[in-house]
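What you see is the complex with one protein chain gone and the rest in place.
Each chain carries a letter (A and B) given by its place in the written order, and its residues are counted from 1.
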Amino acid sequence: MAEQPYRQDIKIRFSVLNRCLHLVVMIGFTGLAVTGLSLAFSSTAPAKAFIWLVGGSARAGWLHRFFAVITYSCVVVHALWFLYYKTVLSGKLTGPLSIAPSVKDLKDFSQNLGYFLGRREASPRFDKFTYMEKLDYWALFIGMNTMGVTGLVLWFPEFFTRFLPGVFVNIAQVLHFFEAILAVAVKFFIHIGLAHFRPAVYPGDTSIFTGRTSQEKIIVDHPGEWSAISESDGSSGERASKMSARAS
Amino acid sequence: MESKTVHPRSGLKTRMAIWLTVAVIPLFVVGIAGKVNAIVGFESESRSNWYVDLNRFALSAHTGFKCEECHGTMIENGRTHPDKANPDFLKKAATRSFDYSRCQKCHKLSYQRYLEGEHAKALSKEMVEADTESAAMAKKTPAPTCGDCHSSHYDRSGQSRIAVGQRMLAMCGNCHRKQTTSFLENIHGRLSVDLKNPASALCTDCHGAHTAVGLKDPAVALPVCRRCHPKAEAEFTNFVIHASMSGLPDADSPKRQSILWIQRIKLAAITVVALSLIFFFGHSLLWLLRELHEKLRKH
Partner (left out) sequence: MGIAAAIVILLVAAAGPLMAGQDAAGETEKPVCLDCHRQPNINTNEGVQSSKAFCNDCHARPDCRRTVDGKDVPLHVSAETFNNNPHQYVACIHCHTDVARSPHRTAIGGQCRDCHTVHGEGTAHAPHLRIDCQACHFKHKVVRLDETDNRVKLAHMNTALQPIGLVDHGLDDAGNEQSCRRCHQPQNSAGAPAAVLPAKSLLCVVCHPSSLGVGHPIFWVALITFLGGIFLMVRFWFVGSVQGEEKSLHRKISLSSDAVWQTIFSKKVLTVLRVVVLDIILQRRILKNSVQRWSLHSLIFLAILIRFALSLLTGLMFSIDPDGRLALVLIDKNNPFTAFTYDFLGLCIFLGVLWAVIQRLVVKPAHVKTEIEDNITLGILGLLVILGFIAEAARILMTQLPAEIAVYAFVGYPLSEVLAFMPVDWRSAYPYLWYAHAIMGAVFVAYLPFGKLKHIFNVPLTHVLEEVSGVKKVQRV
C-alpha cells in the first residue's frame, strides 16, 4: 500500500471493526425492516408486492430470520470486542471518551434545549459522544435485544411454551411489532435525518464509513474530547490520535 | 458571538403544532393499516334470491342437474307452489324451509359430519327454544343450515386451497365476524389470506370440515395444533388466535385474562412508542430549526 503521509489533522474516530459492524447492521436492519413490515402490514399492496418479489411469504420469513441472525451476530461480536477492550486493552468505562451515560449528559440535554429555544448562545461542550449519540447507541442496544428475545419466542413458540404461558407468544408479538415501529421510525427518519440533513453536516456525515474526522470537527463538535486527549500529554499529535483510536 | 437573539412568543405555538403533527404521523399509519385489515372484502352473497342466474349456474358444480332432482317435492303429493295459504308464506328464508336432508343423496359423509358438529347442535337448540320460526329468524346470527354456507346454484367445484379459504373466510365471517377480524390480525390469517401461503391454517383446518368444532378445551385443541406444530405441548394451545371476548363462557375464563393482558401491554407499548417518538421527533425538529437559523444568520 502506498504510504500515506501522516496528517496530523485527520483523526480516526471509528476503527475498522466498528465501521464493519455499522455496515452489517445497516444492511441487516434494512432487510429486517422491509421483510418484517411486509408481514406486519401484509394486507397492504406494497407488502404484497414485496412478498411476490422475493418469491412467497415463506421466503420472506426465511430472509427475515437470516437478517436477524447476521444483525444479532453483530451484537455478539461487539460484546466480544468489549471484553477485549476491558481485558486486553484495559480500557476505561467512564470518562469523556466513553459511550456510557453520565450525569453530564443530563446537564448537556437541558443546556442544549436552552440553546434550541434561543436562551443560550451555543451548544454545551460535548465530550466524545453527545447525549444524542449515546441515546442512539443505547436505544439500539435495548431495541436489538428486545427484538432478539421476542423474535426468538416467535421463532420457536413450541419450545418457549414448555415453560412460559401460551399468551407470552402473543405478548412477544405485540412487543416485537411496536418495538419495530419505534426502531424503524427512529432509524429511518431521525438517524438518517440527523446524519444527512442537518445543516451542519449536509450533504452527509461520512465519518462512520471512512472512520475519519478532522481535528477541527473534534474541537468544534466535541470540545470535551479534545481537552481530554490533548491534556493527557500536553500536545496534540500521534499519541492523541492513538488514544482516540483505542477508545473507538 | 453576537448578542443574544430574542424569539417572538408566537413561534412557540406553531412549533408545538408542527412537532405534535409529525410525531403523530406514525400512529396514523399504524391505525390505518389496522383498519384496512378489517375492511378486507367480505362479500356476503344475498341469500334467498328467487332468480337463478343460469350463466353462473352453468359454471357451477351442480350444472347439468335438473331442478326437479332437488326441488321436486315442492309440487308433488297435492302441494302447490307458490302456496298462499301457508302462514309462513313470504316470511321464511329459503334456507330454513328447504329440506337439506336431500343433500345426503350425494353428500352423505358431509351431511353426517355436519350432524355431529356444533352447527347442527345450535340449530336443534334454536328449533326447540324459538316460539316461532320468525322469532328464530329475528336472531342476528341464526344457526346455519347447508344452504346458509353453500350456494348449491353457484358454488364451483375443484377450487384451489387459497380460493376455498377466502370463500370460507367470507362465509364464516358472516356470523363469526369478530373471530374473522381477529384471525386476520393474527399470524395465521396474515400468512394464509394476505400472503396466500397454502401451508398456513384456514378455518376448517383447525375447526374441522363440517364438524365446526370449538377449540376452547386444550385437550381438544392440542392434536389440532399438532397437525402443523408437531412438537407443541399443552401450554402451546393457550396462544390466542381469536383475540376477541365475544363467545367466551364466563368472566374468569383464562382466555379472557390473556386477552386483557394483551390489551394492557398493547396500550403500554403504544404509550411508550408515542412518547418516544414525540421526544425524538420533537427534539430533532427543534435542533434542525435552530441550526437552520444559525446557518441563515451566517449569510
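As a convention for this text, a residue touches a chain if its C-beta (ideal position, glycine included) is under 8 Å from a C-beta of that chain, and two chains touch if they have at least 3 such contacts.
As the structure is a prediction and not an experimental result, all values here were calculated from the model.
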Study note, to complete from the structure: Full-complex touch with the removed chain, picking from B:Thr80, B:Thr141 or B:Ser160, is B:Ser160
**Study point:** Residue, one of B:Arg102, B:Lys178, B:Arg256 or B:Arg290, that touches the chain absent here
**Key:** B:Arg102
Exercise for review: State which residues belonging to subunit B touch the missing partner chain.
Suggested key: 68-69, 72-73, 75-77, 99, 101-106, 108-110, 113, 157-161, 164, 204-205, 208-210, 227, 230
Study note, to complete from the structure: The missing chain sits against subunit A at residues 1-4, 12, 15-17, 19, 88-89, 209-211, 242, 245-246
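Basically, only the chains that are shown with their structure count from here on.
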Practice item. Could you tell me the distance, in whole angstrom, between the mean C-alpha positions of subunit A and subunit B? Key: 41
Review point. Which of the residues in subunit A end up touching subunit B in this complex?
Key: 39-44, 47-48, 51, 56-58, 60, 113, 115-118, 121-122, 132, 157-159, 161-162, 164-167, 169-171, 173-175, 178-179, 181-182, 185-186, 189-190, 193-194, 197-200
Study note, to complete from the structure: Residue set of subunit B touching subunit A in the complex reads 1, 4-7, 26, 30, 33, 36-37, 40, 184, 187, 190-191, 194-197, 199, 229, 231-233, 235-240, 243, 258, 261-262, 265-266, 269-270, 272-273, 276-277, 280-281, 283-284, 286-292, 294-295
